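I'd like to ask some things about the structure below.
Of the protein chains in this complex, one is absent; all others appear in place.
A, B and C are the chain letters, set down in written order, and residue numbers restart from 1 in every chain.
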Amino acid sequence: MTSISMGTSRTTAERLATIRGGAKPKRHNARTIAALTRNPGCARRAVLDTAGVDKQRLAAYIDFPARFGQSGFAIARGNAFEAQVKASGAAELVKLLRERLGLPIPEVAYDDLETVTGREKETAEVRYARSRALLLRAAAGEDGAGTLFDHPLLGLDVAGQRVYLEPDLIAFQHEGRFHVVEIKSFAVVDGQADPGKVSAAAIQSAVYVLAMRQMLAEAGHDPEIVAHDVVLVCPRDFSNQPTAVLVDVRKQLAVLRRQLGRMTKVEEMLAVLPPNLCFDLAPDADGVPTRAPEALVDALQTVDARYAPDCLSVCELAYFCRAEARGCTAALGTSAREELGGIERVETALGLAKGELTPADDQAEAATLLRNAARLRAEVLVAAAGAAG
Amino acid sequence: MEALERRIDALRAEIRRSVVARDTARTKGLRAELRIAEQEWEQAISDLAEEAGDPPPAAAGRSSAGSLLPVREQVHHALTLLSVPAAPKLVAEVHAAFFGAAAAGGLAAGKLTHLRRDEKRSFGTAPYARPYYLCAALTAEHLAPARGLVAVSTWPLERRIVGPLSPRVDFLTAAVRVAERAGTVPAGSSTLARLVWRFASNIPGALDIAGRPDTVDPVTVIRAAEAERVVHADADRAHRAAAAERARRQLDQVDQLFGNTLRTLPGKVTRRGGAVSRGNPTVQEKTA
Amino acid sequence: MSSSGLLMPRGGAGRLVLPPGEAARRVIGEVLADLHSGDHRGVVVDSPPGAGKSTLVVRAAGELAEAGEPLIVIAQTNEQVDDLIDRLAQAKPELPIGRLSANDYTATDRIKNYSTVRVAAKVADLGGSSVIIGTAAKWALVPEGRWPWAIVDEAYQMRSDALLRVAGRFDRALFVGDPGQLDPFSTVETERWTGLTWDPMQSAVAALLRHNPELPVHRLPVSWRLPASAAPVVAEAFYPFTGFSAGTTAAQRSLSFTAAGFGGGAVDEALEMAAATGWALYELPARHTLRTDGEAAAACARLALRVLERGAVAVSERSPGGAPVTADRIAVGAAHRDQVAAIRAQLGAAGDGITVDTANRLQGREYDVVIVLHPLSGRRDATAFHLEAGRLCVLVSRHRHACVVVARAGISELLDAHPSTEPVHLNVPVRFPDGWEANQALLGHVARHRDMNSTAVSLPSPGIQ
Partner (left out) sequence: MSTLTALARAEAVAVGQAQRITTVRHLHVADRPLVFIPLSMAGEANAPLAALVGTVPDDPRLLVVPQPRNRDQRFGFAAELAEVLLPYLDSFRGVTEAVAANRGKEVRYRYVDAPQVLVPNSAGIGFVRMFGRSTRFRRTDGDYPVQPSVPLLGQWLTFLADRAEHPGSGMLLAMTEALGLHWATGQSALEDAHLAALLAWIDPADGLSGADAAVVAEDPLRWPPAGPATDPTFDNEMLAPAMAAYQEAVGSGDEVRRSRARGVLEEAVRSQLGPTWELMWRGVSLLRELPVGSRVPGRWAEDRDVFSTFTLYVDGGGYPQPRRDGAVNAAQRLHRLERALQSYAVQRAYDDPLVMADHRLTGEAFVGEVTLADAHRIDDSGKRRVLRPRIQVTTGDVVLVTAGAVLHSPSRPGQKARVVFVTPDPASGRTDVVLELSGGLGRSLSPAPGSVPEVGDRLCYTTLSDSFMPPGEFPSREETPWTHGGPPKAYEEPVEPSVDDAREEWS
């Protein structure tokens, strides 16, 4: 397309700023970073996420609101449980770590890294510096360097940009080895928990492990002293009592490394997009975005999506992409598409099945299968109708 | 009346849509409308009730909520019993266990957060006018107010300063104090037994084999807590004493009680890492 | 952990301190010593592809039986049972062997020939046998009797519940199998037992070791099947933590053709490449296809037939003078049964005797030349089934000389775009290697054996996004 020569004169960051327009960038956090692993093949999502466009606002504005949202009850419960586990110098956590990981009795030091100077709002730089100082001191194995570090602020490079991550977690150090402790409020009943939620927790924890490893490596320490086993703390059964389970996040770490590595390819992706591509959601005085929804829809359509029904539960734009995919076999699910011989459009598949369309060379096999299926279906349904009538 | 109810329903539905759409401006406007409609409805209901001759709904809870004084006393009682800085939630639980949750309005944990600010203002206008103030615990590192802890102004600075080992030491101290008091209460309430049990279940060797609240033995709890406290006590005491000494030298009266929030103190310069300067600083929203 | 771990090359070949034969002998010696010591209720031996698992089983069975220890052997399929009997009867011509069989089993010719082998449906009818061999399914129906020793063959293919049903029949057992192959599976989908140490859907060895973590685990360090060109590749992709090395050198194995390739084009080029380097990637233009991709099936068949037509001769330590690669020394492997049917149809009568089968059924088998239809070829998206490391491992570790992978272009892109949304279960050990990683590793290697001038590059490639 036309943009290739233009692209070279502008940095990727400027390009992304243009795409975002006047609105503030949506900030990355462990969850959004984890989300990058969900549909890495989707260019639309990659561009919007890298540029930090508020996809939920965008989707709602073009009249395809995502059905996400968190219940206040769930948030309250999560906060209450976390506070409970961390209360009194994380007394409940200390007990679990003593039981699960054999933490010796003297190891109880607790450093709260959320506040540094006691001010209401502290800058990320100040907090990051303190987190870094304390964690590195612990990594160096200094005497009395601490055991539990609550709310460390970590940093990670995502697509060439530094992103600060604030884990709701405690990093815990013993004998020069760090563990990430993730506190979640979903229940572990008889040793089992919702695999989807555990999976989400595992990949988020892996983001923190990665960030801590990066920090240590930059300071010349062995990154592997951050364990790949994270400590997941959840309520046990139907009670409020916490229980701890070790979760091996090696696979998640591999996935993240891979996807973060891929994000540098965003330049290649941008190169083929129109230079004036823009999803500006900047509002006017009344709080309404200044650009017309139609313009944003047009912009969206210039970036290819890779829609699958799974997107509905993970991506804010999924309802738009689904509407766009109407009539595509992909909208019926990946296995349905496969069973239809990988034919792209529903009407093509039906046309081939009924023998109304002449198959292209690469459709010949699919056409045979579909014709057979259609013949069988018709044969049985006619017989059944005959029997009923 | 019915029209009003329909309007409330419609407004709620609209709010739900605009929340999903992240349309904050519109949501704000709708919420304001909803509040007005709800007030009208409340009014209509009480008008109806009065017409029917019902007594007006009791305004319990409101009357006592206006004054914080009794709450202040309650917190003081609980903290004095514990003898260490404590989080509002623990203060409330201790109070409920020993003094009952009788006080009107209760010791809602949220209320305590406001309390500290209130006390500081009061101290600022008339220092030492009250026999005690509910004040902050200070971080040993920066002498800043420690997050989420309440203390009493009459305590020595050493007790109000928290270093890395202090949360544990204070937890064990509190356990001892609570168990001691529980031992003196004849046939303690089940709330009290549960409080002791909660402490005990996080201290090695403090529970018997059954491990049930009704079989917790205060003497065992005290012994176990003391045994662990000894392990941390020296280091903690030294740390606190050093920080207290620094506080006395560097802080004025107000800051000694409520913590230094204005500047980073000399001698404890926060190192600025090179990696901090780039990008947009982000404070991430809470993940539940 | 056994001391034999010290001898293991880490991450592939090259650091073996002992000659391969000696390293393997030592491990076998340690295994037998562990068995005789009586210190352990169980001994586990991990055996990578072609590492002499059967040799070990036959030797251990012979030694135990000769020591007067009554013994049973539990295999997983009738074919495995017959294989073992064949080898054991040859190795120990005097040893009375019993074959425990289903009522409708008729002895195969190779079993009938041994006068020392008795076949019966009931243990009582096998009295006098020093060794009784049967499938796990058959042993599960034996209600009583207890033997001091059992050898469980292909224990990683056995499901935990099958072991539970037969474990009452023995006091102690030797478990032998290949951890890199396909895990057993169930048609029932349920998470009811996930996380339990006795989850009946896991492999027998997994259950055994989770309950008895102190048992010694030995690893056979040398593959006698895989050539020097394949052992490091397979070890690195599928046995990343333990590794193994080739028992033969590159000089000991070679593959050549007696007939020159006339007009074979890409097919011949791929075969030349495979003969020269042990690997070839026969790449078809990128396209999303049906599972039964006709072009790919035809390519598999053509490659297999061309090996015959060109009169391939394999030189190896077994036949230093060279032996013709006959139809029974060639296999074509695929992921699905319908693919197998399609390939078989393409082979026609000319391909009589060439084995065509799914990965599941190729487990434990060995050929000179193997043609593999890549499980991800032509696919639009990968599923857990297609990504399973064990499946690919089985397919690319059956050959003694050369392996030709047939695939449509675009697999690498497909892997890149693969979403990682696997659920995570608590208290379930993570299985390594990860299918994704293993696929990338293998593809990375094989792609270097693609002749850029070969394949139908003249066709326009639509490209896959």
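In this text, a residue touches a chain if its C-beta (ideal position, glycine included) is under 8 Å from a C-beta of that chain, and two chains touch if they have at least 3 such contacts.
No experiment lies behind these values; they were computed from the predicted model shown.
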Displayed chains contacting the withheld chain: A, B, C
Residue in contact with the excluded chain [from C:R25, C:R165, C:R365 or C:R431]: C:R165
Hidden-chain contact residue, picked from the options A:A13, A:A217, A:A360 or A:V380: A:V380
Which residue of C:A107, C:A140 or C:A276 touches the chain not shown here: C:A140
Candidate in contact with the missing chain, chosen from C:H36, C:K122 or C:R192: C:R192
On chain A, residues whose C-beta touches the chain left out of the figure: 67-78, 80, 185-187, 189-191, 235, 237-241, 309-310, 312-313, 326-327, 329, 331-333, 335-337, 339-340, 346-347, 349-350, 353, 369-370, 372-374, 376-377, 379-381, 383-384, 388
Residues of chain C (touch criterion as defined above) contacting the omitted chain: 41-42, 140-141, 143, 160-161, 163-165, 167-168, 173, 186-188, 190, 192-193, 196-201, 204, 207-208, 211-212, 338, 341
Where the missing chain touches chain B, by residue: 12-13, 15-17, 19-20, 45, 49, 54, 57-58, 60-61, 212-214, 288
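Here is the rule we go by: only the chains that are shown with their structure count from here on.
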Furthest chain, CA centroid comparison against chain A: C
Contact pairs, highest-scoring chain pair: A-B
Averaged-CA centre spacing for the pair chain C and chain B, given as whole angstrom: 63
Where chain C touches two or more other chains at once, by residue number: none
For the chain A and chain B complex, residues of the former touching the latter: 25, 27-31, 54, 56-57, 60-61, 65-67, 69-70, 74-75, 77-79, 83, 87-92, 94-95, 98, 105-106, 108-112, 114-119, 123-126, 128-130, 132-133, 144, 146-147, 155, 161-166, 168, 185, 204, 218, 283, 286-288
Complex contacts: residues of chain A adjacent to chain C: 37-41, 43, 188, 191-193, 195-196, 198-199, 202-203, 232, 245, 247-248, 250-252, 254-255, 259, 262, 304, 306, 308, 310, 334, 337-338, 341-342, 362, 364-366, 369
Residues of chain B defined as touching chain A within the complex: 17, 19-26, 87, 89-90, 139, 142, 144-147, 164-168, 170-171, 174, 201-202, 204, 228, 231-232, 235, 259-261, 263-264, 270-273, 275-288
